[in-house]
Structure formats: C-alpha cells, structure tokens
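My questions will all concern the structure given below.
Yeah, one chain of the complex is gone here, protein chain that is, but the others are all in their spots.
Should a chain be cited, it is by its letter among A and B, assigned in written order, with residues numbered from 1 in that chain.
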Amino acid sequence: MGRLKAITIKEFWALLRDPKGRMALFIPPLMQMFLFSFAATLEVRNVDIGLLDMSQGAYSQELVEQLSGSSNFRQIEVFHSPAELQQAIEQQQVIAAIVIEQDFDRRLTAGRPADIGVVLDGRRSNAAQIVAGYIMRIASGIGADVRSLDPPETVRVINWFNPNLTYVWYNLPSLIVMLGAITSIAVTSQSVSREREIGSFDQLMVSPLRVHEILLGKMLPPLGVSLFNGLLFWVAAQVIFGVPFTGSFPLFFAALLLYNVALIGVGMFISSLSQTQQQAFLGSFLVSVPIIMLSGFSSPVENMPEWFQLIDHVNPAMYFLPVSQGIFLKAMPASAVFDWMWPVAIIALVTLSAAAWLFRARME
Amino acid sequence: MKGELTRFEPRRLAALIRKESVQILRDPSTLLIAFVLPMLLLAIFGFGISLDANSIRVGLVVQDDSAQATSLAQALRSSPFLDVEEDRTVPALRAKVVADDLRALVVIPQDFGASFDRGRPIPIQVAADGSQPNTANFVAAYVEGVYGSWAQQQGLVPRGAQVGVNTRFWWNPELKSRFFLIPGSIAIVMTMIGTLLTALVVAREWERGTLEAMMATPIGMGEFIASKLIPYFVLGLGSMALCTVLGVAVFGVPLRGSVLALLAISAAFLIPALGLGLFISAATKNQFMASQFALLSGFLPSFLLSGFIFEIGSMPKPIQMVTYLVPARYLIPSLQTVFVAGDSWGLFARDIGMMLLFGAIFFFLAFRATKRSLD
Partner (left out) sequence: MAAIPAGDPVARATGVVKRFGALTALDGVDIEILPGRITGLVGPDAAGKTTLIRILAGLMSANEGELRVLGGAPGEDLEDLGYMPQRFGLYEDLSVIQNLNLYADLRGLPTPDKRATFDRLLAFTDLASFEDRPAGKLSGGMKQKLGLACALVKTPRLLLLDEPGVGVDPISRRELWAMVKELTGEGIGVLWSTAYLDEAEKCDAVCLLNDGKLLYSGDPAGLTERMEGRVYLARSDQVDRRPLLRSLLDNDAVLDATIQGSTIRLLSAGGERPQIDGVSLTPVPPKLEDGFIEILGGGPKGTSALAEAYTTFERSGQPAIEAVGLTKRYGDFTAANQISFTARPGQIFGLLGPNGAGKSTTFKMLCGLATPTEGQCAVAGHDLKHSGAAARQSLGYMAQKFSLYGDLSVRQNLDFFAGAYGLAGGAARAAIDKVVDIFELGEKVKVNAGQLPLGYKQRLALACAVMHEPPVLFLDEPTSGVDPVMRREFWVHINGLVARGVCVLVTTHFMEEAEYCDDILLIYRSEQIATGSPDDLKRQAAEAAGLDDPTMEDAFIALIEASHIDTRNPRKAA
C-alpha cells in the first residue's frame, strides 16, 4: 500500500511538473473545447445562393423576398444567364441556384401549379441537401394567397429533450467523450515510454515495486487527470454553454469512470509497446482517430456498413457517446445506462489485462 | 553567416537527399504515417462515416383504426429511409428513445381518419430525439416527405396553385458523401506528412545531435532545408497517389478532372504544409513539442476549420476569420472539384495562389528560425 501510494504520487508529479507534459494535458483539451463547441456543427447557415429569374413577376419577387428574409441565407446573387449560374456553382461562390422559368408567374396567376428548378453543388452533398430542404419549405409557402385557404398542418414536429435543436447541447456532451479518447490515451501512453527514454525505467524495475503496483501507479494519475478534465467540461457545459443536465450525476460519473478506465488500458498497452515517446505519440494518434471518428459523433453508427459496425463493437466511445448525451439531456435511467455500458466493462477488462501482459512481456 | 541560403552545391544536396531517403525507408514510424495512416483514414471516411440518407430507427404508434391511418402507417413502414418499430402506446417507445434505441416517435392520432372526412385533417405528430439535432432534422423531413407523397397518392391534397421544387444535384446525383469525404481525407493525409512528419524528422536531428555534426560541415542551411523538403514532397505526392488509386478503385469516387490538375493542387498544398512543419521543428527542436504543435496547428485546423466536414459559413464570425489562415481551406474545394466536378482552372488558380502565398510565409518563418547555431 505504501509502495503504491509512493509511485502514484510520483507519477502524479511527473505529469504535472514536466512543462511539456503539462502542455499536452491542458492545451489540447482547451483548443478542442473552443473549436468543437463552435466550429464542429453540421448545421448549415449563412449560405450564399444564386437566382436566375426569367419570370420577373410578382410571385418570383415574393419568393426572392422570402428567401432573403430567411436567416439561413446570407446573400442571394442574381444571375442573368445559365452560363453565369454554372460558373458560380463551379467556383463554389454559391452552393445552390434557383431557376425560375418564364411561365412561373403566368401559371401561378392562372391557379395552376408551377415548378422552380434548384441546381445544387453535389460536391458538398450534405450541405446541399439541407439547403434544398430550406428552399422547399419556403417555396411551398409561395402563392398561398392564390389558394383559398392556408395549407393545413400535416405533420406536427416536436423535439424532445432539445426543443430548439440547439447544436451545442449535442456538442458538449459528445466532447466529454472525445476528450477522454484523446487525453486518457495520450497521457497514459507517454508514461512508460518516457521512463524508458530518460533511463529511469531500470531504476524502477530494480526497486521492490510489484508489477501491479507500477501499473496501477502509472494509471491512476492519468485517470485522475481525465476525470478532472471530464468534470471540468461537465461544469463548463452547464455554466458556460447552458446545456441542461437532467440525469443522475453518480450515474454519469460511474459511466465516465468506466469509459476512462477502458481507454487508459488502451494507452497503457501502447505505452508498453513503444520504445520511445515518439512511437507512443504516433500509436496513440493512430488509435484515437478511429475511436473518435467512429463513435457516432460525426455520423450515426447505423449508417456504417454492417461489417464495419461489427468492428466498432470494440470501440468504447461508441457506447459512452449515447450515454453521455442521454444522461445530460434525456435523464437516461440506470437500466439503459447499464445496457450500454456493460460492454465497456468487458473492453476495460480486456485492455487492462492485455496491457499488464504486454508490460510483463517487455520488461527486459 | 553570409551566403547561408545561396550556398548551393548539387552534390551535397544529392548526398543529403540520398541520406534522407534511406532514413525514410528504414524508419517504421515514417512508413506508418505515409502508408498506414492514409489507408486507415480512407477506411474510416469511406466506410465508417456516411452523412448519406439512410434508414433511421423510429417508433410508430397508430392510435386510429381508420383506413387512412392504416395506409399512412403502411407508407411509413415501406419508406426506405425509416426503420419502423411499432407499439400501441407512447410510453414504451419513449423509453426506447431515451435509451437511444430509437431516434424519433411518429404518432398517428385517434380521429385521424375521421378528420379527413370532416375536410379538416388533423396533423400526425413527430417527436424527434433533440439530443441529436442533425438526425432530428432528417427524421422530420423524411416523415414530411412520406406524408406528402402519401397524401398525393390518396388524392387528399388538391394540386392547385402550388409551387413544386425540382432539385438537381450536379456531379453527385446520388448524394454520396464519400465524394467529399475521400478528397477531404487526402487533405488530412498530406497535412500529416507535410507538417507532422517533417516537423518530427527535423526535430529528431536536433535531438540526436546529428544536426550539430552537419552544421560543422560546409553545407548551407538552404541545402539542408531543401534536402528535407524534396523527399517529403515526393512522399506526400506518393501518399496522395495511393489515396487516389484507393479512392477511385475501392470507394468508387470519380476522378473527373485531369491528373495534371490534381498534381498541381496537391503540390501547391504541400508547400505550406512542409513550410509549417519545418518552422515548427526549427522553433521547438524537440520531437514531443513538435508533435504537439503539429497536431494543434496542422491536423486539428485541417480537420475542423477547412470545410472538410463542417460548413465554414455556419461557424461564428471570429472562427470564420481564423479559417482564412488555414491552408487546407483552399485545398478542400479544389480537391473536391478535381475529383467530383472536373477541371475548373479559375477556381484552382485562386486556391493555388493562396496556398503558395501561405507557403511563402511559412518558408520565410522557417528560414528565419533555422539558424546555423546552437545558441
């Protein structure tokens, strides 16, 4: 017990007193918080669109006004020829262009249906789809006055848990997941390789410290740092970004702990494998990127091909992401949390045992 | 040192380049970044990430037994975009939304069928899981779409003076997100090689003391920088070529533009990427710091602030300003164009110009920081 305490304290100081290490501990998370909360949005706003109006009537005028009034569009460029339109899309000056044919006004005035054409930039298919949706919604309101009555409401949409679909409510709970994947792995992966590099590894190995004491001592401080970062973001999400926290904190903490333990096992595995800090860094990078990208944050897991989803079953972030979002916004109950998190417990067990095995195997 | 940069002798340069090439071939971490990382990223972006329309799991509660309700429910079930799970009551399904098993709930209310007969149809309800805003938006749009086409089929909506919208997605009518994700991941790969790898190898020379021995030979610092630049430039292009071949052959991304344009764009991007890498290594002289800085100034901005996945226009103004300083921001549109759309030299010229400008700035900084001195 005394030995474990000694090495834990030492590792803790080693993390905090090395100025380089300190930088790796706190600057990347802050950068990520800043960038992710503001920049990582799949919303599409402030886009420029084009208009080629060959009708020039009252209804097309109304459409243009409606479009300019929408907060989703920043600017409407008016083109005078199809060639201009083509060039503007090609050069990505606009993402979409509306083409209003000559007979548009005539048909509407006559009470007949009329179509507008929308040309969209397929290179950015995701944003283009969303823009198409905006345009459709506005277009369907045009000419309402020609019809006798307002179109009846057909689908009433409400959004549970996040009524206004505030994006940051999605980003910050997810950020806690990604942050863990970066910090826990990166920090733990340095621990053994750093000692190998500065030459103190031998010193450690000739001391009476048992292997499990060394491993625990090396994993507890990174775990502490990761939990600290996680909780810091938990507070920041509520205080700075106004994200509601509706669930149970003990439940959230337990899931966060389990998740970070699994990641620290991964980090320790990389660390035991690496001879230099360089290799440890590259290793943790190569592992963190897929963990984050395949967590379901950038795109839903069910969109992946099935065999890829199968591979993703070993990804702890895939399980913790819905839990973090769920406990924050949806007051996810313990039973659901358990259903998500038990595979993480298995992953943690596997990564920790693998790390311990590799550490022993590579002691010489 | 006078004549530091102008001192150039082909033989010395050739010797240094030869040395660098041998090192590249013998260093596993170099090969890891140049060849394993591209394949990993392509696999992730080709298979793992898809922003395409796909079936979304929704719960359906039909509270009405009318013919209309039954046929609408059938329409929802048969939609390729929805994967429907049914129950008689809302609470059971709501629990599944909370547990993240379902993304939304659709309720066809009581009296739905009868309301049509009264000529004033009541709306169906969609309760989407707002914790995932993007999916919530998609669900709402899909259900609205299903409803619309169902209503038309049933002849329930008079097609009067209504505005229809015909959309045409140029170059990518099937809306495959791979078409922009694969070119984007090429940008990430070139950033990693140009910035991270270059920063690491130069920092390693400082750390291991080999640069000290170099500096005591008659080489000029210009020769030294060129000897780092050329091999990694070639490596970057090689890795780009690998990605292109895989992207086209495995992931079915078209290459509609010319190879010349692809080369020109990639080459132009490697200049600022390498320049940044050299600058970082000269400023830090330490592999650990270099890797951290390369990640923060190379990888993260290229990923988040280049318009690769996240729309720049939707970001707050100050961040939008920052994106203008990210060279990858100029690479992404050109790369997407050369792959998906074809040659558009007007666009390429603008982007290449910007990339070269940043290249010049980074190289200026790198030269200033790389001194023949250990002070």
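The working rule: a residue touches a chain if its C-beta (ideal position, glycine included) is under 8 Å from a C-beta of that chain, and two chains touch if they have at least 3 such contacts.
Predicted, not measured: the structure shown is a model, and the values here were computed from it.
Considering the entire complex, the omitted chain makes contact with A, B.
One of A:198, A:240, A:310 or A:349 touches the chain omitted from the figure, and that residue is A:198. In the complete complex, the hidden chain is touched by one of A:81, A:207 or A:246, namely A:207.
Residues touching the missing chain, restricted to chain A, are 2-3, 5-7, 9-10, 13-14, 17-18, 21, 198-200, 202-210, 363-364 (touch as defined at the top). Within the entire complex, the positions of chain B that touch the omitted partner chain are 1, 9, 11-12, 14-16, 18-19, 22-23, 26-27, 208-210, 212-219, 372-375.
Just so we're on the same page, only the chains that are shown with their structure count from here on.
Per the touch definition, chain B reaches chain A in the complex via residues 29, 32-33, 36-37, 40-41, 44-45, 47-57, 94-95, 97-100, 120-121, 123-137, 140-141, 143-144, 147-148, 151, 159-173, 175-177, 179-180, 200, 204, 286-289, 291-292, 295-296, 300, 304-305, 309-311, 313-316, 319, 333, 336-337, 340-341, 344, 346-347, 350.
Chain A meets chain B in the complex at residues 20, 23-24, 27-28, 31-32, 35-36, 38-48, 63, 74, 87, 89-92, 107-108, 110-130, 132-133, 135-136, 139-140, 142-143, 146-147, 152-167, 169-170, 173, 277-279, 281-282, 285-286, 289-290, 293-294, 298-300, 302-305, 308, 312, 322-323, 325-326, 328-333, 336, 339-340.
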